[in-house]
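Here the complex is missing one protein chain, while the rest keep their positions.
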Amino acid sequence: MRVIDVLYFAWVRERVGLPKERVETEAETVAQLVEELRGREERYALAFSDLSALRVAVDQELTDFDAPLAGAREVAFFPPMTGG
Amino acid sequence: MRVIDVLYFAWVRERVGLPKERVETEAETVAQLVEELRGREERYALAFSDLSALRVAVDQELTDFDAPLAGAREVAFFPPMTGG
Amino acid sequence: MEIRVQSETFLPGEELDAFTARVDGAGAVVSFTGIVRDDSGALAEMVIEHYPGMTERALEKIAAEACERWSLADVLVIHRFGPLAPNEQIMMVATASRHRKDAFDAAEFLMDYLKSRAPFWKKERSRNGESWVAAKDSDEDALTRW
Partner (left out) sequence: MEIRVQSETFLPGEELDAFTARVDGAGAVVSFTGIVRDDSGALAEMVIEHYPGMTERALEKIAAEACERWSLADVLVIHRFGPLAPNEQIMMVATASRHRKDAFDAAEFLMDYLKSRAPFWKKERSRNGESWVAAKDSDEDALTRW
């Protein structure tokens, strides 16, 4: 069991309904964490319905959904970025 | 016989020793004008010794040495430009 | 190298002059300014959300990579967050180098990466409602040339 801060930005934040939460999880990868979150409530299922529309950062570095969570303290989910 | 203002810039001006002069010429092309000027004095021969190092404008438009002088009022000789 | 993430407005010209003054030996300075466009004529404001902490890291990484790839005397990146009115400046980058090509290429590179690799998200609020600005495929494609 690990404890991870999970952050949501932009419309992911709006769908989930909060910007940040502390999550206790057995997940070994980002994809497994997503599965756990999806199973929680409809709003999570909605936020994570299309992974191709999402990006993920682990400890503030962009990564993939199959990235391991070993040692991770912070995972963030958000849509493709639109800076500049 | 035509009367043309001939202008010199940068080191061409320095070699010829003046920025501008009015020239009476029988030349039909820029190249013929250059030949006439070369024949005048050593300083012109020096200024026009290497045409590949020179550029020419007729009536303030860049052109080639075989450009005709019919209707021309102003011919300028100068080295490759170094703006910016 | 200076990276600033701020909600306050700024004057690109002032920043450009200050940047140029502190750069030594550069013959070329390029700047890019991004401005809130109001294409519909109905835009009330643009709200920029970002990921504090990761934003600074991402911008520093992008700027450091530009400094590795090109011969640069200095780099400046300023990006705002929060609510912005139409015609306000969103962000700017400036690059300085001995020769113009380095400054131009580095500025374009910074912009291309900043568009889709720095954690900013834009929401437009207009009379017709609000919506998140979608990422453009062309912005993702722009990265392939570097």
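Every chain is named by a letter (A, B and C) in the order it is written, and numbering of its residues begins at 1.
Please note the rule applied: a residue touches a chain if its C-beta (ideal position, glycine included) is under 8 Å from a C-beta of that chain, and two chains touch if they have at least 3 such contacts.
Small disclaimer: the values here were computed from a predicted structure and weren't measured.
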Omitted chain - touching chains that are shown
B, C
Just name the one of C:L11, C:A42, C:A64 or C:A85 that touches the chain not displayed here.
C:L11
Which residue numbers on subunit C touch the omitted chain?
11-18, 20, 25-39, 89, 98, 100-101, 103-104, 107-108, 111, 142
List every residue of subunit B that touches the chain not included in the displayed model.
7, 9-11, 13, 57, 60-62, 76, 78-84
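Just so it is clear, only the chains that are shown with their structure count from here on.
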CA centroids of subunit B and subunit C: separation to the nearest Å works out as 48
Gap in Å, rounded to a whole number, between the CA centres of subunit C and subunit A
26
Where the centres are mean C-alpha positions, what is the separation of subunit A from subunit B, in Å?
72
So which stretches of subunit B touch two or more other chains?
none
Multi-chain touching residues of subunit C, meaning two or more other chains, are none
